[in-house]
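All protein chains but one are shown in place.
This part shows subunit A:
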Amino acid sequence: MTFLVADNRFSDPDRAYRALIEAHRGLSDEASAALNSRLVLILANHIGDQAVLQDALALAKKSMVQPESASS
């Protein structure tokens, strides 16, 4: 049984974040959403573990509930 790893795994998380940002530069909002959907499917398949995927979904949903309204 594997678990979702929530600790940082990148040697340089800032660069990983920047790579995501750069991939979206110049795209329309619709194209960005399409790119993200593809990316989610690719990464989900790479994980290849239903339990981990469920954990990731649960974490993402949990973070949607915010104590206060965030930025508009």
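To be clear about the criterion, a contact is a pair of C-beta atoms (placed from the backbone, for glycine too) under 8 Å apart; a residue touches a chain by one contact, two chains touch by 3 or more; residues count from 1.
The criterion applied here is as follows: contacts and distances are computed from a predicted model.
J.: Out of "FAD/FMN-containing dehydrogenase", "cytochrome-c oxidase", "ABC transporter permease" or "FAD-dependent oxidoreductase", what name does the UniProt record list for the absent chain?
T.: The missing chain's protein name, per its UniProt entry, is "FAD-dependent oxidoreductase".
J.: Taking the full complex into account, find the residue in A:27, A:40 or A:57 that is in contact with the omitted chain.
T.: A:27
J.: Extract the touching residues of subunit A with respect to the undisplayed chain.
T.: Looking at subunit A, the ones touching the missing chain are residues 5-10, 13-18, 20-21, 24-25, 27, 29, 32-33, 36, 59-60, 62-64, 66-68, 70-72.
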